[in-house]
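Excluded from the complex is one protein chain; the other protein chains are retained at their positions.
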Amino acid sequence: MPIPAPNLYPPFNIVRLSHVEYGVTDLAKSRAFYVDILGLQVTDEDDQTIYLRAMEERGHHSIVLRKSETACARDLGFKVFDEQGLDAAAAFFDQKGLGVQWVDRPFQGRTFRTRDPHGVPLEFYTRMDRLPPIHQQYALYRGVKPLRIDHFNCFSPDVDASVAFYNELGFRVTEYTEDAETGRLWAAWTHRKGGVHDMAFTNGLGPRLHHTAFWVPTPLNIIDLLDLMSTTGWLPNVERGPGRHGISNAFFLYVRDPDGHRIEIYCSDYQTVDPDLEPIKWDLKDPQRQTLWGAPAPRSWFEEGSTFEGTTPVPATLNATPIVAP
Amino acid sequence: MPIPAPNLYPPFNIVRLSHVEYGVTDLAKSRAFYVDILGLQVTDEDDQTIYLRAMEERGHHSIVLRKSETACARDLGFKVFDEQGLDAAAAFFDQKGLGVQWVDRPFQGRTFRTRDPHGVPLEFYTRMDRLPPIHQQYALYRGVKPLRIDHFNCFSPDVDASVAFYNELGFRVTEYTEDAETGRLWAAWTHRKGGVHDMAFTNGLGPRLHHTAFWVPTPLNIIDLLDLMSTTGWLPNVERGPGRHGISNAFFLYVRDPDGHRIEIYCSDYQTVDPDLEPIKWDLKDPQRQTLWGAPAPRSWFEEGSTFEGTTPVPATLNATPIVAP
Amino acid sequence: MPIPAPNLYPPFNIVRLSHVEYGVTDLAKSRAFYVDILGLQVTDEDDQTIYLRAMEERGHHSIVLRKSETACARDLGFKVFDEQGLDAAAAFFDQKGLGVQWVDRPFQGRTFRTRDPHGVPLEFYTRMDRLPPIHQQYALYRGVKPLRIDHFNCFSPDVDASVAFYNELGFRVTEYTEDAETGRLWAAWTHRKGGVHDMAFTNGLGPRLHHTAFWVPTPLNIIDLLDLMSTTGWLPNVERGPGRHGISNAFFLYVRDPDGHRIEIYCSDYQTVDPDLEPIKWDLKDPQRQTLWGAPAPRSWFEEGSTFEGTTPVPATLNATPIVAP
Partner (left out) sequence: MPIPAPNLYPPFNIVRLSHVEYGVTDLAKSRAFYVDILGLQVTDEDDQTIYLRAMEERGHHSIVLRKSETACARDLGFKVFDEQGLDAAAAFFDQKGLGVQWVDRPFQGRTFRTRDPHGVPLEFYTRMDRLPPIHQQYALYRGVKPLRIDHFNCFSPDVDASVAFYNELGFRVTEYTEDAETGRLWAAWTHRKGGVHDMAFTNGLGPRLHHTAFWVPTPLNIIDLLDLMSTTGWLPNVERGPGRHGISNAFFLYVRDPDGHRIEIYCSDYQTVDPDLEPIKWDLKDPQRQTLWGAPAPRSWFEEGSTFEGTTPVPATLNATPIVAP
């Protein structure tokens, strides 16, 4: 099943991924991780919820931590270009029978919730409270110096189907991994905002959230984070890296928050705004696909992820195995 | 005169700046500068012309060097999203009485030339020959490791008027410098592709091309370029920097090619895709506007630029003086 | 006057420069500068005195700040290899008629004060309280991440004479600047510990302390410091840089503390342990001597320095002018 031609004229304009809410079981511990170690900035907090933004973000929040009985991921938030587009998006999801529920979200304007065909909870809005710039308040920079949320990656039980659906929404494939035996997609990276991805899919028990990624200035900030985590008791939370992905060419590190939610720290992908950008194809068995420098990902990276609240993941329909670290 | 509200629904979709042709008087010397020192890759060349691309570009060229009697800049090239948009753009410029001339350009599809109201020569196209990716061919990286063309900056005799016109084309202002006394714009940064700028304007004798900028991975690559230029006979071609701009927050260096064409080397601005991004205002007299670390630009930076072929620059209507290095 | 042959068998073994005490007029303000901005670690403090060390130092202090009526520099401290050497050093200075005074220094073992022939106050000791390593406590790193004190630089009214004297003490010249007209030394860099310098001399009204330097990991830490200082009210305290010195090849930044004491932040010189290392000669009129990239130092850099307490500087006997920024 070849990847679909890009849909250059989607029915509405999704600008970019925007934010996600994590259910966390120990708010103080999660705060320590996201604020003291990663260096995100608190924009609002009470005893139930913490709102966070990265250093160059002017929207009110990109990560919301909410005290919960059970760890989970909630809606993946996307920003729509204008209010007309927002209504068009609601109509689109309604028509697909995926359900549309207009909700009140603090610090956001009109917002509706829905789901993708595999059950990934999504949230669309146009306006969010805007905060003054802090990217030149260098005294506030801490930890890995996170600049902005970059992308989501989800386990999908059927990556071909996920790509087809998001393609309809105007997400364009930049790179993808094919299983040579079946010709099916094992993974795909799709974007809206002009980088390698806003949303990626990995074959596996899904839907689950594989990770949320933050962009940082240089590889040295990632090395700083490793030094910090490994000498402040957070060493067990380092899962994979540092390394350079073959796919996307990004310098990466994967860490886990206190509930196991996976965060990617990331720099140096490339610009993808050209509508005629040719997707790059990788073979599932190519070890440099995962890591240009050869080191395979650990088993946990292929198997563990955050369950979306109220969702029951199902096994992938494609049974194909990547190279896994022993 | 306040900056205009962004035009979110322009009559056609300009994707990004794309390329520029420089008239150069000594092709071999210019080749040494752009290829051996900066590290651009030759994609085609004969005894009259050299086509160059940066490491992550898949379009055929972003810089064209053409042997000329006199040094000059020629058309500033922009990529339009689709062929319909290209026709709409031609109609737009024609209607404005700015002239539209369909031209044959090697390695490009349908292309027309026109001018902006101040006489800046422009070139629009949709398709350019696509080349295989080389961003992971690390043995090819040289010099400053240029990744992609980032923006043009032009001297304008009337920045308010320039901004108004490009705003109509859908360029959105991200930052601007106001002359406090008159309330007029002294400079402005406007974008299409989601960074701080595709096209910027600086008050001065114009139209002239102030500089073309290339994006590089980290500040250390800029330091490498300084070390290289200062020990290979190119020291006189270093004009300003390194430093961090207050405006755009970019780490920068300005160098001059053998004909004096100014090239900016640049990294680390920020993402601007949100349609409700608030422009940042700077005061002309704020020394940190130019350089966050305080060093003023030299006089040449305010006065010298590349003349567009066939254009006679006129003095600026705003007479206001920035801080200049003694 | 040629530079003297290195004295490979000095009468005692000075291991390295060690520490300096600054008289400061506002202890709180100086603490903010050295601790919050530069990132030195407090090892002891009361309302009169603050002891500081850098991240990889295990000796108790490399900078001592003492509340004083008038800003001044006090003894330049050097560590001697063993107690026998310390006694030999005392005998040497006594024999030269330079005065030897054994003093009690908190946190140090046997220590004597003396002066060099131009009146620079010196302090020699062998043992200082040793503290546990903190170089892997990455949560403590702040500011420019200073790793260790690197060198002193003093204005000398007669650099030839200074070099001759320190040569006798076993300091070996690594690089030097000659005034072509007179053949005299305008500046010299001399080392004990295997880097480009422990002690350097610059022609000028002296003796005065030109600066104390700290070593940091990479140029990016210096860029971080510039960003931090320029956005926290310390911009006026940035004096020169960033740049790469021709001499020493070091990437540098010069900043001034609240009393005007000059601190150099510094990385990447080279190893000089070979006894047959050939000194590198520079011409005073070579602009790349100061800064490989061409930018001349500002006038203040040539004229201002810290007066040593109780010392009256005298004009230099060599009247030769380097290139100065306009």
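We call the chains A, B and C, going by the order they appear; numbering starts again at 1 in every chain.
The rule is simple: a residue touches a chain if its C-beta (ideal position, glycine included) is under 8 Å from a C-beta of that chain, and two chains touch if they have at least 3 such contacts.
Treat the numbers as computed from the prediction; the structure is a model and nothing was measured.
In the whole complex the chain that is left out makes contact with A, B, C.
Touching the missing chain, out of A:Leu226, A:Val273 or A:Leu318, is residue A:Leu226. Contact with the undisplayed chain is limited, among A:Pro242, A:Gly305 or A:Pro322, to A:Pro242.
Among B:Glu168, B:Asp227, B:Asp286 or B:Glu304, only B:Asp227 touches the chain that is left out of the view.
Residue in contact with the omitted chain (choice from C:Asp26, C:Glu56 or C:Glu181): C:Glu56. Touching the omitted chain from subunit A are residues 218-220, 223, 226-227, 229-231, 235, 238, 242, 244, 251, 288, 292-294, 325-326.
If you put the missing chain back, the residues of subunit C touching it would be 8, 15-16, 56, 58-59, 79, 81-82, 127, 130, 133, 135-136, 147-148, 193-194, 217-220, 246, 249, 268, 270-271, 273-278, 280, 292.
Seen across the whole complex, the unshown chain contacts subunit B at 136-139, 218, 220, 224, 227-228, 230-232.
FYI, only the chains that are shown with their structure count from here on.
Taking CA atoms, the transformation carrying subunit A onto subunit C includes a rotation by 180°, reported to the nearest 5. Of all residue numbers seen at the subunit A-subunit B contact, over half occur in both copies; the interface is built from largely matching residues. Along subunit B, residues 218-220, 292 each make contact with two or more other chains.
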